[in-house]
Structures are given as C-alpha cells and as structure tokens.
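The complex appears here minus one protein chain, its other protein chains still in place.
We just call them A and B in the order they show up, numbering each chain from 1.
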Amino acid sequence: MNESRQFTPELLEEVNRIVSLFPEGKQKSALIRVLHLAQAHFGHLDTEAMDYVARLLHLNPIEVYEVATFYSMYDTKPVGKVKLEVCRTGPCMIEGAEKLVSYIEQKLGIKDGETTADGLFTLKSVECLGACGYAPMLQAGESFHEHLTEEKVDALIEEYRANPVANYMGLK
Amino acid sequence: MSENSEKFTVTIDGKTIQVDRGTTILNAARQIGGEVVPPAMCYYSSLKGSGGKCRTCLVEVSKGSEKDPRPMPKLVASCSTTVMDGMEVKNKTSERVVDARGGVVEFLLLNHPLDCPVCDQAGECKLQDLAFEHGHSKTRYEFQRREFDKIDIGPYIQLHMTRCIMCYRCVHTANQLTDKREHGVLHRGDAAEIGTFIEKSLENDFIGNVIDVCPVGALTDKTFRFRSRVWYTKPMDASCECSKCSGKAVLWMIGNDIARVTGRKDENGEVTDFICNECRFDKKELSQWKVEGPRKIERSSVISAGHYEQEAPAHTPLLNKA
Partner (left out) sequence: MSKKLLLEHIDVEGIRSYEVYRKQGGYQAVEKALKTLSPDDLVEEVKKSGLRGRGGAGFPTGMKWSFLAKPDGVPRHLLCNADESEPGTFKDRYLMEKIPHLLIEGMILSSYALGANQSYIYIRGEYMFVMRIVEQAIAEAYANGWLGKNIMGSGFDLDLAITPGAGAYICGEETALIESLEGKRGNPRMKPPFPAVKGLWQRPTVVNNVETIAAVVPIVNHGGDAYAAIGIGRSTGTKLISASGNINKPGVYEIELGLPVEEFIYSEEYCGGIKNGKRLKALIPGGSSVPVLPHYLVCKTAAGEDRLMSYESLADGGFATGSMLGSGGFIVYDEDQCMVRNTWNFSRFYHHESCGQCSPCREGTGWMEKVLHRLEEGHGTMEDIDLLWDIQRKIEGNTICPLGDAAAWPVAAAIRHFREEFEWHVRQPKLCLERNYGLVTEKKFEAQPA
C-alpha cells in the first residue's frame, strides 16, 4: 500500500467534520467534498490520492475513480498551480469569451487546455459558471473574476504570479 | 377484472395475458412471447438495477389502466415500467415505437465500429440482431468514431471499449457476484468508458460472467478469441462437479476439442446459472465434463447452422451411460 499521500491533522479533522454531517454509515456522502480537499492539498487527484481518500472513507477505490472522473472540476492529471477557467457558454460567448481565451493564450504562450512551462498557470475553457449577467468572466480557484477586460486580465495574472497559493479550491 | 384480484390483465399488440402485480411490461411481453417482445440491450432479469438505459425497449402505453385509461404521453421503457390492470401497450404496432427504436439503434451504432466480419461476437451479437431488424443499411454519421485500444483485464478477459454500448451489465454483474467490484464506469457522456482506471487484472472467481452478459463484443473470452467463428462450433449442454458453482455449462465444440465454455442462456439470451472462472477457463478437457446433449439453439440463429448429426464426441465415457 502506497502511503505517500497523507492529510495534515487539521485536514483530517475537517474530514471528520464533513463525515459527521451525514448519518452513521453514510460517509460516502462526504466523498465529493473530501475529493475537493484532496485535490487542493495534493495538487491533483492521482491514483495514490484517490486510493488514500478511498481508505479514509472506507470505500472501494473504483467507487472513487468513478466519481473523480465524472465531475469536471476534478483533475486526475497534473495542472498548473492556478487554473484560469474561462466560461464559454451562451451569454459569455456573446460578451467575448472567445477573444478573452485568445488573449490569455497569447499572453501566457499556451493553448486552451495547456499549462505554462513553469507549472504556474493552466488555461481551460469551461461551461456555464452562473455569472451570465457579469460576462465575460473566469474562475480561478474559488474566486470569480467578472466583467473582464484585457487590462483586468493583465492585473489578475500579475496578482496570481505573486501569490499563486491563495488560489486553491476546497481549502479554507 | 376487479381491483383487488391478484393478477393484472395487460394487452400488448392485441395479445392479452394475466400477470402478477409488479410485473414489468417487458416481462409480461416475454410471457406472451414471440413478436410482441421488445428488444432489450441493457436489461437483464437477474441483475438488480439493470435496465432503463439503452432505450431499445421503449413502448407506447395507449391505455394506462382500467381505472385511468389515459395514454401515457411519452414512450416508456418497458423493462422498468410495471403493468397496471387493464393496461394496453403497443410495441410493433406503434409507429412511434418503430420510429423511436430505429433512432435508438442508430444512436447505438453511431460510435460502434461496423466491422462485424472481423468481430469475435459476430453471430451471437445482440446489436447485430437489433440492427438487422431495425436499422438502416446506411449510416448518416460522417464523423470520426471513438476508438479505444484493446486491453486485457486479467489473463482471460479482453475489453475492447470501442464496441461497448454502455449497458452497465458487467458492472452490475461485478456488484452482485463478487465481493469487491474493481471495474466500473469512468468519465461521462460519450467519453464514458468501462474500465479499472489503473491497469488491473480482475481476479474474482465469478468475474468471467461479464463475458456472458455483454451484449456485444466488448468483453470477450481470450481463450476463445478468433479460434473459430461461433457458427462453426457445436454447443453441447454439459455439467461437472464444482464446489464453486452449479457446474451447468455449455461446451462449444470444434470436433472433439472444447473451444469455449459459457453459461447456459434461456430463450431471452440471459444466463440461467452463473458459472465460475475455473469451469469457464480451465476445464477444457472433455473428461472433466458430463455431456448431456446438444444445446437447443433457436433455428433463426446462425449458430444452428452447425450440425448435430454426431450427438456427442464418441469418446465421452459418461455419455454412453445416458
């Protein structure tokens, strides 16, 4: 058994808290949130991370793989420290999501879906994020950045270059 | 028929039958038999939770029940809709059903390779039968079909996802017959696939049954793959003493050799007794089996092209006692 993946005591306490939100024996309900924690802590959900979560919640590993590959927010392959997820659906397309993606592609020298060589940024077009009235927009970690312009994107990228860690999803 | 009686009356394509409460439309149709039976690619009676997914068994309920005769607005999956007393169902007599089923067959074939001549399942493929009955001779899909590499999931089973129609039967089989499921459905939408995620060999004693429940050539027996076209083999009912399973199987013979061992299937193509891996993969000597006689195969099946004039290999000692 590979023990290379391990949560901190604080995270384990958080896992216990999440599990306690559900009735006895229904700890599988904690899986989706615990996977968010694991992704934030380990960077992405590799097999070891998923097996670790399976052990924590007493699940068969395949149950974790099935879930981790179903939901679009989980990364089973390595990604940059900061994921820039640009909404491309409907109202965001009208307001220039495609131009925004091209601008970021050019600025970071990567294509949609790729990660910068320094491992800092991943650019990804995603489907509707529920910010249609504030388009165009992107999500980075837990933050929504709305009404974007090229200037705002420049500032944002500088900000994340300086402090990429603040950007993880799932950790408090 | 009164409301409290034990049996419900249901009419399917004009044929009426009485069935127990809780019977699905599909099973009621199977009790009638023949033309009124809708095809089913994902439903499997003995697998709990199966059904509802492929949509080939959609039927029209033209009368809901005696009590509430309103028709159901949408076509319903006959495998997961239970009959009501006085219900009237249209299967082949409904234009809507024929049209929708044609659509479903087209959807199922959309990403399915059309290379039946080189597929190991040819001759016993449910999708091939379905396409023959309901499909068109030409595809309207002009885009690249999804393709996967063939992978071995264990020494005896090969998975070729390219052929999979996502019926989930093999997943239900593992859930029900094994104590720890190790394969499942990964990803989603048209990228969904059956897999183990990590390269893994499925070792459970009963995992070989996924081959028998697979309606297409996605899961095949590596010990048999391409040894012969199935219609050149002769299926024989046989049994053996087995500590793990009933030992009731079908031997698929080429001359005196056992080319393949499978479970026995009923008239709906469903395995009646799930057999263990040892019987399936390891017992390939005739001396290990008691041959009961030729397997009854539907005359319409290509498999019946095999001849039975020689009832069983002569050297089978137990046969002479029968």
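Keep in mind that, in the parts below, a contact is a pair of C-beta atoms (placed from the backbone, for glycine too) under 8 Å apart; a residue touches a chain by one contact, two chains touch by 3 or more.
None of the values given here were measured: they were computed from a predicted structure.
Every visible chain touched by the undisplayed chain in the complete complex is listed here: A, B. Checked against the full complex, the one of A:84, A:100 or A:129 touching the unshown chain is A:129. Where chain A meets the chain that is not shown, the touching residues are 21, 23, 26, 28-33, 35-36, 57, 59, 63, 66-67, 70-74, 88-91, 93-94, 126-135, 139, 142-144, 169-170, 172. Although one chain is not shown, part of chain B still touches it, namely residues 51-55, 58, 74-75, 77, 80, 99-100, 103-104, 106-108, 110-111, 140-141, 143, 165-166, 168, 185, 187-192.
One rule holds in what follows: only the chains that are shown with their structure count from here on.
Computed from the mean C-alpha positions, the centre of chain A lies at a distance of 41 Å from the centre of chain B.
Those residues of chain A that touch chain B in the shared complex are 47, 60-63, 65-66, 69-70. Looking at the complex, you find that chain B touches chain A at residues 180-188, 196-198.
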